[in-house]
Structures are given as C-alpha cells and as structure tokens.
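Only one protein chain is missing; all other protein chains are in place.
A, B and C are the chain letters, set down in written order, and residue numbers restart from 1 in every chain.
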Amino acid sequence: MLISLFFRCRLLNKQKQAGFLAMVLMLFLSLASGLAQSLETPQDGLAIGRQLLAEDNPGDLWTERGKRLFHSNRGPKNKSLETCDLGLGPGITKGAFAQLPRYFNDTKSVQDLESRLLTCMVEIQGFARAELISRRFGTLDQDSDIEALVAFIGSDSNNLPMNIGLSHPLERVMYETGKILFYRRSGPLDFACMTCHGETGKRVRLQDLPNMTKKEEIQQAVTTGWPAYRGTHSTVRTMQHRLSDCNWQMRLPDLNYASDLSVAITTFLNYSANGGLIKLPGVRR
Amino acid sequence: MKAITDQWVRGYRLGAIPLLLFFSACSQWTASFIDVRSNAETMVMGAYSATPELNQRAVQDPSQKICSLMPDESLTQDQMTFVTDAAKHSVSYPNSGHLTGDWKKGAELVADGTGQRIVNGQIEKLARNGALCNNCHQIDPKEVNAGNLGPSLVGYAKLRGRSETVIRYTYEKIYNAWAFLPCSNMPRLGANHFLTPEQIADVVAYLTDPQSPVNAP
Amino acid sequence: MAEPMKIRATLKNNMAEIRVLVAHPMETGQRKDATGAIVPTHFIHSMTVHLNETLVYDGQWSQAISRNPVFALRIKGAKIGDKVVVHWMDNKNDKRNDEITLQA
Partner (left out) sequence: MNLFRRQFLRLTSVVGALGVTGLSALELVLQAPSALAAVWNKPGFESKVVEEVMKSLGATNAQPSAEIHINAPDIAENGAVVPIEVTSRINNTQSIALIAEKNPFPLAAQVELLNGAEPYFYVRIKMGQTSRIQVLVKADGKFYTAHKEIKITIGGCG
C-alpha cells in the first residue's frame, strides 16, 4: 500500500506532494504507534515496578554506613581509613572511584576499588585478609563492611565523569588483557562475557543485558551499575560480586576475590565507559 | 591430582606478572612487548582455587579457543571446518534410537535454568540439570519469564513440520549447535555433557509434539 | 543500635512529599540462617509521622513489608521551616526517631 502511495506521490505537483507526504507520514506514525501499543512485551508489565524501585534507593543507607565506617577507628590497629590512598592521596575519596582501577606504587600492581580497600584494611587497620575476604559479600545474617565502604566511595564520585587514564604501562596491559578475557569462551556452557553482552536489546529471562560493545550502553552500565542495591539480595552488591555472579552462571568455579582476572575485566569495562557521569549506588533487581 | 594442582599454581607464579613488572620500567610500549593472550591465560589460572577437576572447566577446548573471536577477527575457512567437523563427530544418540521422548518432561527441562553451578567449591545438588532454554528463548507463547538472546521458538513444529529430517536436525542442534553454525552463542548442551541424550529427546518432543503448548493453535 | 533513617522531602505549592528509607531486617519468622536455625520474627509494627507536633501518618505494619523498608507520604499545608518527625518501633521494642526540616 505504501508503495502505491509513493507512486501516486510522484504524479502530484510539489505543493500537494508535501502535504501528501505529511499525510503518509502521519498514517505511518499512527500505524507504528498502534503497533507499539498492541505489542505486549514482558517489559511493559515490568516498567512501573522498575520506575518505582528506582525512585528510592536503600543503597543510600549503605553509603551512610560506609562513610561512618571509613572515618571511624577500627580493626586490631584501631585506625580509620583516613590515611588510605585510593589513588588521589591519603583519605581522599572524592573522585577516587572515577579513576579506578589504577596502578599503585606501594603494591606494584593495578588495583580496583575492592582490592585497594583490602590493602588498606590489612595494612592500616590490621584486619586479616582471609577474614575480610570471608565476609566480602553480605548475607541476610551479616552485613559486609566492604559493601558499605564501596557504596560510600563509589557515591563520592557522583556527577564526575569516569576517567581511567591507562597512563601506566601496567594499566594498559590490564586493559588489553581484560579485553581478551571479555571475549574468551570456556566452561560447560561455552560462554564468554560477550555471549550475553554483545548485542543491544537482549535479555536473559527478563533481565536486560547491557551491550558492552556500545559506548552509551557501557557508560550507563558502569556509571550507574556497581555498587548497586540488589533488591533480591537486600544489600548493596559490588563489581566483584557482579563478576562473581556472572562467573557462577557461566558454571565456572568460584572466582577468587580481587583476582587479577577480575581487575583486568573491570579495567577494560571502566576505561570503555570513560566520559560517562557517575551516579552511584545503582538499583538492580 | 597433586601434580595438576602444582602445575596450576606454578603456571601462575611463573606467569606474566613478574615479567610485566620487569617491563613496566621501560615505557609505554610494554603492552606491545608482552603477549597479552598468554597473560590472559595466566590470569585465568590464578582466578580459581577449586579442585583441579573443577578448575579444568576454565580451560578452553580447541573449538572454544577458535570461537573466542575478538571484534576485529573472523573465522577462517579452516577454523570453520574444524569447529563444524568436531561438532558433528561429537553427537551421540539415545540408546533407544528414538530422538523424541516425553514432551511433558521436556517442558520441565525447558523452564529450568539450574544445574552444575558451583558455590564454595561445591556443585549445586540437583536431581538433574535443567535445559536452560527459557533463559534465552521464548518457546511456550504463554511463558512470561523468557529471554531473547536466542530466537523465539513459538510454534516450532507448526512452522517446520515434524518430519524425520526436522526431528534429527532439532536433536543434533541441541546436542551441538556448532555443527550447524560454528561458534554460535548457543551452548553445546549434549557435547558438553550438560544434558543426556534422553533429556535432549524430551526437549525435542516438547518442541515438536502437536500436544505441546509450543504448537498450540 | 538502630541506624538512622534517610528522609527526603520536597515542598511544592504547600504540598510536602516525604520519602523514607529505613534500615531494618523485617524478619518474617520463616527464614533460616546459615546454621539452619529459624530467624525469629523481627519487624517494625508502628510507623508514625508528625508534622511539627501534629500526627499526620499513623501506620501499622506487618512482617510483609520489605527488608530495609521504603515508604512515602504527602502532606498538604506544609511550609518552609516545618519539622517532619518520623518514628518507628519494632516488636523487640527497638525504636528510632529521625527528623528533617522542610526547605524550599
């Protein structure tokens, strides 16, 4: 029908043609919108809930708790984290997340926020590393201090752009390696990160999967992603948890906390999100 | 067993990180000096602390290695042939010889997204693995909780019929999707021993049986 | 012991919208902990809001309210400088008061 309309168009004089085109356009738009309304995707039924859940973020309670934890004297050495260097100098939290992961001279390694926190909590506060790792992810029985600290530090970069420098050669290596790992398929399900995160508009069950090969989507995913309040878990989850969870669904063994692999993938993702404005903690299902 | 663990640990210790530290003193071009691909493998070895048997899951088989294409890469003809041939040879069939089983059992498998996940070094305890289908495919038109990573399979047999050819194709596709489309996103569910031949036959029945909700008028 | 609530208020045309986040486990009495023991019921049963000295919102809750509760209310006739006081009490007699002053 549109084709016959098009041919008729050609027969009309120019003034009429414009009006006629507008009419065709309107007809097309109304058809399209009618179609959109009649298409019942599961996402329609979810939309109201997602909108309401985004309005209030219990993750803000974690941010507050994390702030208190950061500044209070704790651990066997009874010290605060006010001397912890997250990359911008001792105790500086504002803007730190926007530049992580980065290379740290004292540990001679590239660290993400969580591996850096481990370093500070062990070195400055005297906590046992194994103990911290055993309590890295909160449960309904026990909150995690790391989750609260990550919520606080993440949110202290709010409204700043993601800005990973890759100025140190090791940071560049982490980025390049992370990229390879992102595309690396393994396990009983033959999955790579890419399997789920390489196309726009895809879902696993009802969960939208950001396309990490597209700038806007990866920016959105990184800058409003982790730390985020997970409704199903009733706690704030971190990027390490997200990677660990993906890894679990890929049927791989438990991912070591703060492993080089996790830092490499995070470096790749965060660098790719450069320029995106940070808004944390996020809210997720 | 012990030998494998040692190898695992040693592989990591001897890996690229100390090497990187050495190079890091140099300059910007470090990244181009080192082999990032072997660095990635070293990191994989350092990322898991489970039993050697479970850690083995993270080791790539030759087809997985070929299928880990970077954005600027595409399959060569030889690679395509290798993956396809390996996939075709992997397929085995139920002892009964029947490629369609019980569609009602198939329905349960299709909706079930669990199986073989590892928590704290333990594989989840289940009577059987789910077939994971709904994670990625809409199949029963009434199922709300279905993904879209794969194409919709609603009306599967209404569109394709249920000839022996269709049934054989369906079975083999689920058993090893790479036999038809090398390196596709779909897991090689039979070849990876995630599903048994009998379970696959149940899923085939669910997709093709006229009584199944998939083919509801 | 209880953590502070987080209260947000917006004031538009004498209408205040108050949105509240509360840190609370809201245990239903049906969950088992890591050791397999039932976690006893523990939930906020009373949630009240005062505008200055006047009670405006008198809520009774059950254990069905989500963990880390979120709720909201709207008050007509509120003005800059008004004090909003939120108070909760749970079935273990734990309680908490937090307040916010309405701003433009």
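By our rule, contacts are C-beta pairs under 8 Å (C-beta built on N, C-alpha and C of every residue); 3 or more make two chains touch, one makes a residue touch a chain.
Keep in mind it's a predicted model, so treat the numbers as computed, not measured.
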Quick check: which displayed chains does the absent chain contact?
A, B, C
Residues on subunit B facing the left-out chain by the touch rule are 113-114, 132, 135, 144-145
Considering the whole complex, not just the chains shown, which residues of subunit A touch the missing one?
42, 44-50, 52-53, 204-207, 231-232, 234, 249, 285
Where the missing chain touches subunit C, by residue
15, 26, 28, 30, 45-46, 48-51, 54-67, 69-78, 85, 87, 89, 91, 93, 95, 97
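The rule is short, and it goes like this: only the chains that are shown with their structure count from here on.
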Gap in Å, rounded to a whole number, between the CA centres of subunit C and subunit B:
47
Give the list of subunit C residues in touch with subunit A in this complex.
3-4, 6, 8, 19, 21-23, 25, 31, 33-34, 39, 66-68, 70, 72
The answer for subunit A against subunit B in the complex is residues 42, 45, 108-109, 168-170, 172-173, 176-177, 179-181, 183-192, 195-196, 199, 201-207, 209, 213, 248-249, 251-256, 259-262, 264
Residue numbers on subunit B that touch subunit A, as the complex places them
17, 20-21, 23-24, 26-31, 34, 36-37, 39-40, 43-44, 46-50, 54-55, 57-60, 64, 67-71, 113, 116-121, 132, 134-136, 144-149, 185, 187-188, 192-194
